[in-house]
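What follows is an incomplete set of chains from the complex, kept in their original frame.
Which chain is which? They are A, B, C and D, in the order written, and residues in each are numbered from 1.
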Amino acid sequence: MIIGRSPIMEDQLIKIEVNIDNMNPEHYSHLLERFLQARANDAWLTPIIMKKGRPGILLSVLCAETLLDMMRELIFKHTTTIGIRYTKMDRLICDRTFKIVYYKGLQVHIKQSRYQGNLVNESIEFDDIHRISEVTGESYKLISQRIWSIVKAEKLT
Amino acid sequence: MIIGRSPIMEDQLIKIEVNIDNMNPEHYSHLLERFLQARANDAWLTPIIMKKGRPGILLSVLCAETLLDMMRELIFKHTTTIGIRYTKMDRLICDRTFKIVYYKGLQVHIKQSRYQGNLVNESIEFDDIHRISEVTGESYKLISQRIWSIVKAEKLT
Amino acid sequence: MIIGRSPIMEDQLIKIEVNIDNMNPEHYSHLLERFLQARANDAWLTPIIMKKGRPGILLSVLCAETLLDMMRELIFKHTTTIGIRYTKMDRLICDRTFKIVYYKGLQVHIKQSRYQGNLVNESIEFDDIHRISEVTGESYKLISQRIWSIVKAEKLT
Amino acid sequence: MIIGRSPIMEDQLIKIEVNIDNMNPEHYSHLLERFLQARANDAWLTPIIMKKGRPGILLSVLCAETLLDMMRELIFKHTTTIGIRYTKMDRLICDRTFKIVYYKGLQVHIKQSRYQGNLVNESIEFDDIHRISEVTGESYKLISQRIWSIVKAEKLT
């Protein structure tokens, strides 16, 4: 069964960057999730070395340009920075479809990514693996291996 | 007392980047400070993994476009790189004002940053903390806590 | 088919550590491989921040105590360090057996690791994946997925 | 009000270390929390550079020696490693007492740490800050500053 479908896309995003050298690291807890919940495409931290030998953090947020104001607000609210910088980036992304398989009766999404029609990557949605792990107590590692074996068995038949 | 005042700003800077995989790490001493003294907005090092498993360094310098030539000269003089790359970045920065408080008779700048009129961040100038520490022998941690208590007490009254 | 077999082991190794802040990063090329060829159990680099804001490297080598002299010689010959430190570490390691499967007629080792009889981990020898990739031009990713499907299919039958 | 009290302690822990170079990074999600839930003192990841230029991870777990078996089981279950190494470490830890203050009617623990009777550190329990943030929607930064002002005001009176 195949659900969902996003056409091949070329689009443009902005990458926002902020250097932080005066924030208590505890305050990074849940920070990346805030940007993702506000529909950023991605957000991440890079350890850097700043002036006077300070171990700082470069915060990066990738998002649609229309979200700049919202991200700026989140950054000013939740970090100690007082300025943000950003630049446009072009993007090439795959066409993604989701296949559904079942593991111990639980639904699992297999994401198939294609570029110009060719299968580029196949991956198990991590959130499904995590949800199953909560139910069965099995490790992510074991669940992944067993789901792959189901995916492959279906292909063979 | 409020001194200084910079209006809300949207401006444009350039970010210069250089990958370095053949420089004695001793030669990074004082390097970031050189860019800041030449009026770069910021400069930092990012540890990276380069070809052949080499642990390299990505040097980044953020500055006004008019400073490109000066930064290029500093980079060529003080590092082993033989090429630099750069791109423009837009910037949104807060309006900053400085409040002055006194700790043991010594002046301390409290930087208040506002965006569209709202207080976004309040911080103690680190150079003041450091100077006080040199005089009193107290730790940065202790001085900061005590200065915050003075700032807050002033607000309560 | 099962080949090889190493009993469950508790043993003791030494971990050698060296801080390096004055070596041209180019000279790290092939360095880790030298320790492994001399039968170290593992060797790795950790990016660190050293005095004066220098981006340094912590080199670690894990090996049998009997190899201390040989590793010390390699370190003094190939790095700029002038002293090494080391400490003993206890180790618990799995019992490993190798199963062989065939991919496009090429031999692949599947390493099965057990602790107290329980299967702990199953992995494809990377060197086999690399060798196959050299022959077929396929990516590591694709080869891995296909080998896993063969391993799982064999289990189902 | 002062609650809880742990005497000055010198004790001994073990530090377990594992190098991981073949695990899907998604599988690190929730990993550190598993060790802490099993009563490890701390657990953390260090990015390292391993053989063949691979970006690996050094997993470290600090715990009582009596927990070695349990931690070993968690590591073998949830990671791809097939061996662990460990060493004993001595520890000096502060005497901690908790003071309670109220912020908007919500309880906050202020941890006061003493060594040989001297106040060494004072910190706000992060879990309280996070809980308040969930209720009030305020940032960690703002909540922390306001709690500090309450703590200091109490001291002044």
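Basically, a residue touches a chain if its C-beta (ideal position, glycine included) is under 8 Å from a C-beta of that chain, and two chains touch if they have at least 3 such contacts.
Because the structure is predicted, anything quoted here is derived from the model rather than measured.
Engineer: Given the 4 placed subunits, let me have the overall number of copies in this structure's complex.
Structural biologist: The number of copies making up the whole complex is 6.
As a convention for this text, only the chains that are shown with their structure count from here on.
Engineer: How would the chain A/chain B interface be labelled, same or different, where same requires over half of its residue numbers to be shared?
Structural biologist: Counting which numbers both chains contribute, under half are shared, so the two copies meet through different residues.
Engineer: With a Cα-based fit, what is the angle in degrees between chain C and its identical partner chain D, given to the nearest 5?
Structural biologist: 120
Engineer: Between chain A and chain D, what's the gap in Å when you average each chain's C-alpha atoms?
Structural biologist: 26
Engineer: Would you please write down the residue numbers of chain C that are in contact with two or more other chains?
Structural biologist: Each of 32, 45, 47, 52-55, 121 in chain C touches at least two other chains.
Engineer: For the complex, give me every residue of chain B touching chain D.
Structural biologist: 49, 51-53, 55, 121-122, 141, 145, 148-149, 152-153, 155-156
Engineer: Could you please specify the touching residues of chain D with respect to chain C in the complex?
Structural biologist: Going by the criterion above, the answer is residues 17, 19, 22, 46-52, 56, 58, 72, 76-77, 80-87.
Engineer: Could you pull out which chain C residues touch chain B in their complex?
Structural biologist: Those in contact with chain B are residues 20-26, 28-32, 45, 47, 50, 52-57.
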